[in-house]
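Comments concern the structure below.
For this view, one protein chain was removed and the others were kept in their places.
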Amino acid sequence: MFQYTMRRLLIAIPTLLIISLVIFLLLEAAPGDPLGEVPLTVPPEVKAKMRTALGLDASWYVRYFLWLKQMFWIEPMHLIDTLFGTHLADDMQRVISFQSRQPVMDIIAERMPQTLIVVGSAYVIGVLIAVPIGILSAYRQYSWFDNLGTFISMIGFSVPTFFTGVVLIVIFAVKLQWFPMVYDTTLQVTDWESFTKQLRQMVMPVTVLSLFNAAQISRFMRSSMLDNLGQDYVRTARAKGLTERVVVLIHVLRNSLIPVVTVIALGVPSIFGGAIITEQVFKVNGLGQQLILAIHANDLPMVMTLTFIFAVLIVLFNLIADLLYGILDPRIRYD
Amino acid sequence: MKLKTALMGAAALLAFAPAAFAERGADGELKIIQSQAASTMNQYLSSGTKDINASSMVSEPLASYKPDGTLMARLAAEIPTLENGGVSADGKTITWKLLPGVKWSDGSDFTADDVVFTGQYCMDPAGGCAQLSKFEGIEKIEAVDPLTVKITFLKPKTNPYSAFVGALAPILQKKQFEKCLGANASSCTEANFMPIGTGPFRITDFKTNDVAVFEANPHYRDPAKPAFARATLKGGNDAMSTARAVMETAEYDYGWNTQIEPEVQAQMIAAGKGKFMNAYGGLVERLELNMTDPSSAQPEGERSTTKHPHPVFSDLRVRQALSMAIDRSLLVEIGYGEAARPTCNLVPAPEMFASDNTGCLTQDVDGAKKLLDEAGWTDTDGDGIRDKDGKKLSLVFQTSVNPIRQNFQAMIKQWWNDVGIEVELKQIDPSVFFGGDAGSPDTFQKFYADVQMFANEWDGTDPQAYLAQLTCEKAPKPEDQWQGENIPRFCNPDYDALIKEMLTTADAGKRADMIKTLNDMVTKDAMVTVPLANRARFSAVSNTLLGVEMNAWDSEYWNVADWSQAK
């Protein structure tokens, strides 16, 4: 297993380089202009000068290698500088966002906590709801509980978050005035009062997101449990006189987790990617919102860096999922 | 020395006494929500209105525009004119006297050096300054003494009020930006996000594309202002939720740019928590008719170029018919409500420049049909669509993605269908449509369609440069990467001649007449640009916020120092 992990990690390096090149070429080829949001009142000659100042005159491979250098050489050195107070990267140009002229990494660092708190907790809550619902739905197939669960989760999945978000805002922020509709990103949690304030502003975005996540995961959990409940080993286990609890929660559950683990592992990188629509609806300044803004503004360094970080997480969590398969089902071997 | 201080203290007390009710910082927090968040506080690097608004809370120009479009001195002691000798008789220099005693928010003195430096900052060739056109034609900027700045132009300027005028070109502090010249402009994140200014507020926290937090500037020149101790400027992402946060939940005091459907406007007003305010500037939503042939049958590189005139639109009668078939009042009623008014002008404001051209405001379907009949487009095969020489009258109509524009498209399509014209609609992502990517077929400059709709305006109040965009040689073409600004590819030698004449005319009355004539030449007479609606700046204001005066020519927060909370 260790050898396999090491090999996968080594392969990940060229894979990620290729992915970064493909993303870069894609962004290059896609139509759009980093100055597209500059108002029409700015004359074309001025725009041409602004373009030069952003370094867009250089050919694509020069800019790609520049990005590689900034990303893998200057940024780590800068990180060392901030951690240990050294001055390795003082005069070096970091990856700078076209839109705000701020180092991309600073923006990411600023937005990461909000993303993790809101999207992350929604994800955890979603999983915590979905797994028990999935198990119970499968165990009591076609009971009223199962039917209700199916109904709610299908509605939860087929109604888009831009709709559920607005419905919640209209009911709870406009009519009842229980929760604020705009997420206050400057709020610092220092005491009990600010903590409850933080909780109050998190309620709506977290509800919307966890409903959506839970809907999907519970469907996979249910179907996988159903598959396994009909297997011969379940009959054997029951015949041995094991309690129902042990049969379902130990034997069946463990064997049913493979598709669920896949879905969950695929979902973790998307926590970091943020939830674009929900963040937009509730004005959470998460990474998803930043990514979509950057894409619309053709902020190439920002899009490139964010998607690359995203790619690293995807590769990493898919590896983790593969390792978990081996733990859940020892018959699966990679070596 | 002691006595002097004591005297000054007494004077200050006196000054405070009558204004006791309006003490600086007495009103708590001012909460503003913008439909787009600011991405930087330095508008020399950006130029989106969202950023201009944010930085106008902090940075100030020498002079600003008032809501009626006239100039008012801000950091200048007075507006230089020919009469007071500030503008030289030959039109080659302008001399600004600065307001004495102004301090930056860090307590240091504001001087002519800062003004000179700001000019140097923007005119640096490597800086990529977004406001470079405001500094066009300047030979040099010099500090005559600490309170006098003299700008010398290369050629006599008919409008010398460009550099350091309006919210687009405020003064930067030399001390803070000294190291940020040229190519270093980008790496000065700290200075770009937290500029030191002379305005009523100073910035304390800035999160790009999200929120800006301000506090009252302790060194602001009017000791009684601003009434608010703090201000927050949050990004709201869309007009709907921006309006809702002010008008329905009252979480915010002011919502910038709340262009929402008229029915929803009415519903929000009924909630009784706030009102919508508007101000009309030069922003005109218009149709532009392609005077060249956009057909894909033309070889690439000759499509939509002046090599091939448009097969249908070369006939003025067709263009007029298209305009006559449209009911502009209904467009505005359904699309904008209080946020726009129907117009037939390319230059609808300010008052002195607006032509009295109102002929297009009444819809005339029968007239349109008659003109098309006269032009030889008749429905010979009875399928409801006009044709001529075996060719159907069929148009491609494109615009950017935007709910109001999509409604406009559907309505205009219906009107044109009613007079027998077939219309194919196309919508394009705004970042592609307005982006200048020469490789994309879908940009508005390339104009690979017969008709397109968008809005445009000009900087400041003087539309000379704006009208000069429609001269023959500015038609976009592949040789210059389609960068021309004459989008409809309009070409009229008389028009070009009049533009040339205007460049050397300084007399205000004559200029106004010329502007009106030029406006009529492209709209009423030629119908290459078909104006639909004059869009207003449209914002939501809470009932508890006092002192707001909408301004279409400057930042909407131009008088934020005078805003206060209702008691």
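Quick notes on this one:
Should a chain be cited, it is by its letter among A and B, assigned in written order, with residues numbered from 1 in that chain.
The definition used in the following text is that contacts are C-beta pairs under 8 Å (C-beta built on N, C-alpha and C of every residue); 3 or more make two chains touch, one makes a residue touch a chain.
The criterion applied here is as follows: contacts and distances are computed from a predicted model.
Note on the omitted subunit: UniProt lists it as "Peptide/nickel transport system permease protein", one of the names in "Phosphate ABC transporter ATP-binding protein", "Cytochrome bd-I ubiquinol oxidase subunit 2 apoprotein", "Glutamyl-tRNA(Gln) amidotransferase subunit A" or "Peptide/nickel transport system permease protein". Contact with the omitted chain, checked across B:C122, B:C360, B:A375 or B:I428, is made by B:I428. The residue from A:D81, A:D184 or A:D227 that touches the chain not shown here is A:D227. Considering the full assembly, B:Q409 is the residue among B:T93, B:N192, B:N237 or B:Q409 that touches the omitted chain. The residue from A:F72, A:F151, A:W178 or A:F195 that touches the chain not shown here is A:F151.
Think of the hidden chain as still there; on subunit A it touches residues 11, 15, 18-19, 22-23, 26-27, 29-32, 142, 147, 150-151, 154-155, 157-160, 162-163, 166-167, 170, 174, 216, 219-220, 223-224, 226-227, 230, 258-259, 261-263, 266, 269, 291-292, 295, 303, 307-308, 310-311, 314-315, 318, 321, 325, 329, 331-333. Touching residues on subunit B toward the chain that is not drawn are 240, 260-261, 263-264, 267, 296, 330, 334, 400-401, 403, 406-407, 409-411, 413-414, 424-430, 432, 440-442.
The rule is short, and it goes like this: only the chains that are shown with their structure count from here on.
Work out the mean CA point of subunit A and of subunit B, and you get 38 Å between them. Looking at the complex, you find that subunit B touches subunit A at residues 33, 39-40, 42, 45-49, 125-133, 183, 185-189, 192-193, 205, 207-211, 213, 232, 234-238, 241, 244-245, 248-249, 251-252, 430-432, 434-437, 439-440, 442-443, 456-459, 465-466, 483-485. Put simply, subunit A touches subunit B in their complex at residues 31-33, 35-54, 93, 96-97, 99-103, 106-107, 110, 169, 173-174, 177, 180-182, 185-186, 280-281, 283, 285, 289-290, 293, 295-298.
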